[in-house]
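For this view, one protein chain was removed and the others were kept in their places.
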Amino acid sequence: MATDHETSTLDARPSDRVLAVVMIVIATGAIVFSRDMSIMASVFPRTIATLLLVFSAALLIKSFVVHPRRARPEPGSVGRRLGLIAVMLVWSFALKWLGFLAASLISAAALAVLAHYHAWTPRRVGGYAIALAAIIGAFYTLFAVVLNVPLPVGLLWRQL
Amino acid sequence: MDTLSFMAAALSPINLMLAIVGVAAGILIGALPGLSATMAVAVLVPVTFGMPPEAALIMLGAIYTGAIYGGSYAAILVNTPGTPSAIATTFDGFPMAKRGDGDLAVTLSTLSSMIGGLVGAVALLTLAPLLAQIALKFGPVEYFWLAIFGLTLISALSEGSTLKGFIGAGLGLLLSTVGVSVIGADIRYAFGSQFLLGGVETISALIGLYCIPVLIDLVATPSAHLEPPEEGRGIRFGEGLSLMWRGKFNALRSAIIGTAVAILPGAGGSIASLVSYSEARRTSPRSDQFGKGEPDGVIATETANNATVGGGFIPTFVLGIPGTPPDAVILGALLVQGFRTGPEMFTTNVGVTYTFIGGLFIATLLMLPIGLLIGRYAFKSIVSIPKALLVPSIAFMTIIGTYAIRNNPFDVVVMVVLGVVGWVLSRYGVKPSPIVLGLILGPIAEQGFVQGYLMGNASGSVMGAFFGRPLSLAIIALVLLSVLFPLWRAWRTRSPKETANGH
Partner (left out) sequence: MRQTRFTTWKLGALMGGLLSAAAIAGPAMAADTGSFPDHNIQYIIPFGPGGESDISARLQQKYFQDITGQQLIIQYMAGGGGAVGWSQLNEMDGDGYTIMGTNLPHIILKPMGKDPGFKTEDLKNFFYFHYSPDALIVKKDSPYKTLDDLIAAAKKAPGSVTVSGSGTQSANDIANRRFESMADVKTTYIPFKGTGAAVTALLGGQVQAEWGYTTTAANHKDKVRMLAVAANERHPLFPDVPTFKELGYDMTGGAYRGMAVPKSTPEDVTKKLSEIFGKINQNPEFRQKMEDLGFVLIDVPYDQMDDFMAKRRAEYEKVAREMGIIK
């Protein structure tokens, strides 16, 4: 809950409306998909979904009646943000197929590129690569070898 | 006295060494986002099989208490709770770090964790049987009302729009229903996927909702993550001490709350710290500073969550029912050793029990020097690591930590997806805390409600079951207080203004 101590805020009406509509859809979906549950198991989801509907409707109404404002989000590079999101998503899906080590090494390298704003010198590349490889290697050893956690081996390799 | 001599046995070289190693290992594990206290204890249980019971207990207890404390490092320095019990520490810990007081926050956390741990251990030593009996009085109906109380805390914690806080909580509550229901054994919202069958794992959702948005925003700008501290400032121990003294009532009250919550089986550090934070904010003269980096916020949460260590052992030892998730693991380890809990712990096995409690005291006290040492290096390194290394490292730890919870690669996908969703929602004004709170309290509320309903049905009166029991009425009163107090306060602050305008 870090505060955005803002002097300027944004008009929240359009975003609130979108949020409210999305929540209404989710809540309705929850009720619709609870049809094939037994009575006992459907009571809670339906109650919550109904409450969610009420709250979202209230939010929607509020966005028309009052003029809500929201904090201005931190500015920044959209491209890099999307890049990180993409890398993380691919990483999580790739674990099963590429195996833990391969997926992690590639993704970590990609993230390092995304997070770096200054120039790349050969020294830096080498230094960072070693550092990251060391960190990944250390944790891999700790988890897979010492703690015996079965890290994904990579179905792709097995099929080769 | 016999008790003292048993406790003194905890000072033997082996036990002492186990305590030191346990605390240090626990702190390091707890500090990493994704590795929780439960996991730390679970992976190290096999190591204890060759040991005598009191040595095993001391080591596991030391790891447990270190891990709960260590969770605050990640919470303060990276805005991601290292363990669920550190969620509330992010509220004020991270803002403190952002404005350059990260080292102070870590020092405060160390001191608070030690005090909280001591209070919990004292309760275990002196009041265990009594408190355990009280814990038994809490049935499904009481748990239901407690969950409602927890949910009303959202209104106290919501920054900005209370409405959005409730929407977030509603979303969290819905997410908690995904999977197989306890009552009815229905498969809910799984859409045919065998992965969703396992439900949304709390810790992976926690990591996702807190860590991923932090990472997304870290990548977005070239500016440094945290302000480096002024040169030669050390760990600000003196400053920390004086702040602790100022907040002594807060610390004591929070420790008691933490112990009280922990004796209820099923309630752990996350709930304890949230309740104590809410109370601290309610009674503080600086309540509007909470959420912006108020030291009392950190004191409240860290005292409470370490008090749950000692407190959680009370039902575990006296009743054989685990008070918190790590206790369940420790209980299993004890049973395998052939070590029975229950009255035997205070009669035939009393030596082991008191030696363990002595060890717990020692481990808690050791947190201060070890914690300050490690904390200093943690702070220095986080501040000085370039973003290009920090981002991949943290991302990597979230991935491996999430995977290691249930050895399920799908949990990692859930973590990332929820994280992205959480980031989007956060920009729209729905913060992660209500969602996580809904996720944690959902099962408690639902089970309490349905079980209470069934019980009421059997005894002829459902209303009687829910509203007729003295303990539940007390909790309902708390709920009303928690809902009405902010409204009352808002009304009060408005009146003087209106009076002023009237003239």
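The letters A and B name the chains in turn, as written, and every chain counts its residues from 1.
What we mean here is this: contacts are C-beta pairs under 8 Å (C-beta built on N, C-alpha and C of every residue); 3 or more make two chains touch, one makes a residue touch a chain.
Keep in mind that what you see is a predicted model, and the values were worked out from it rather than measured.
Undergrad: Would you mind spotting which of A:Pro45, A:Pro68, A:Gly83 or A:Gly154 touches the chain that isn't drawn?
TA: In the complete complex, the chain left out is touched by residue A:Gly154.
Undergrad: One chain isn't shown here. Among B:Met7, B:Val329, B:Val352 or B:Met367, which residue touches it?
TA: B:Val329
Undergrad: Of the residues B:Pro52, B:Gly100 or B:Gly320, I need the one that contacts the missing chain.
TA: Checking the options B:Pro52, B:Gly100 or B:Gly320, the one contacting the hidden chain is B:Gly320.
Undergrad: Considering the whole complex, which of B:Ala9, B:Met455 or B:Leu478 touches the chain not shown?
TA: B:Met455
Undergrad: Counting contacts across the full complex, list the positions on subunit A that touch the omitted chain.
TA: Those residues of subunit A that touch the unshown chain are 98-99, 101-102, 105-106, 109, 113, 119-120, 122, 125, 129, 133, 148-150, 153-155, 157-158, 160.
Undergrad: In the whole complex, what residues of subunit B lie against the chain that is missing from view?
TA: Against the missing chain, subunit B presents residues 42, 45-46, 49, 136-140, 179-187, 192, 194-195, 197-199, 201, 265-266, 319-322, 328-332, 335-336, 338, 340, 342-344, 406-408, 443, 447, 451, 454-455, 457-460.
Just so it is clear, only the chains that are shown with their structure count from here on.
Undergrad: So what's the Cα centroid distance for subunit A and subunit B, whole Å?
TA: Going by mean C-alpha positions, subunit A sits 22 Å from subunit B.
Undergrad: Flag every residue of subunit A that touches subunit B in the complex, lowest number first.
TA: Per the touch definition, subunit A meets subunit B at residues 1-3, 5, 12, 15-16, 18-19, 23, 26-27, 30, 33-34, 37-45, 48-49, 51-52, 55-56, 58-59, 62, 68, 70-71, 73-78, 80-81, 83-85, 88-89, 91-93, 95-96, 100, 104, 107-109, 111-118, 128, 131-132, 135-136, 139, 143, 147-152.
Undergrad: In their complex, what parts of subunit B are in touch with subunit A?
TA: Touching subunit A from subunit B are residues 43, 79, 90-91, 94-95, 98, 157, 159-161, 163-164, 166-167, 170-171, 173-174, 177, 181, 183-186, 188-189, 191, 212, 215-222, 291-292, 386-393, 395-397, 399-400, 403-404, 407, 409, 412-413, 415-417, 419-420, 425, 427-431, 433, 442, 445-446, 449-450.
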